[in-house]
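Dumping the structure here so I can ask a few things about it.
Not every chain is included here, but those present sit where they belong.
Going in written order, the chains are labelled A and B, and every chain counts its residues from 1.
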Amino acid sequence: MSPDMQKALNACMETHGHCEQTMTHCLQQGGRYVDMTMMGALMDCADITRMGADMMMRQSPMAMEMAEMCARVSTRCAEACMTMNGDPIMKRCAEMCRTCAEACRAMAGTRA
Amino acid sequence: MSPDMQKALNACMETHGHCEQTMTHCLQQGGRYVDMTMMGALMDCADITRMGADMMMRQSPMAMEMAEMCARVSTRCAEACMTMNGDPIMKRCAEMCRTCAEACRAMAGTRA
């Protein structure tokens, strides 16, 4: 596996974990933590980064485009989490998602 | 595939779908629809019935015990949904979960 893919793989796995745990935090907080946009972003990001990681581990021919999709979903999730960045758990999740987006874009060789 | 397993498989797939759609409904409603117990029950039930269905389709040696776990998680989800049975979507999800629990128990040859 290339160093770029290895980095993206690690970032996807970590992001998956952060999103799963952040979802639980959101459900414990209630209120605007659990609106459709926030929970939807976390659910999508958790699922897509996990699948991206699986495709990378399997060396699937779909791994490149999964990395691009991981970059998009992580960017969206980072934005959702940053709307509540007064909460350190949300802020940390946002940062992890951004790191993941960068690593996935680097792997896929794309910009923005 | 035995008729009992086919029935359990169909019920698991339908329950998975109901839970996914009911989660979206809950997030749209907010308030007590999105508390930990309710959303957690829906998430667990969605994930476990889907995996149960996959194991049955693959004729995995784990299919029997997955069916038992599907029965337990569906029963728990049905109970959570029944606390809001004034809402027809929640009630329908509860009914689907109960049907699934029965079909999975019948397949696994267990009681209660």
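The rule we apply is simple: a residue touches a chain if its C-beta (ideal position, glycine included) is under 8 Å from a C-beta of that chain, and two chains touch if they have at least 3 such contacts.
What you see is a predicted model; the values in this text were computed from it and never measured.
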Number of identical chains forming the whole complex, with 2 shown: 4
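We take it that only the chains that are shown with their structure count from here on.
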Geometric centre distance via CA averages, chain B-chain A, whole Å: 27
Parts of chain B lying in touch with chain A, wherever the complex brings them together: 24, 27-28, 30, 34-36, 39-40
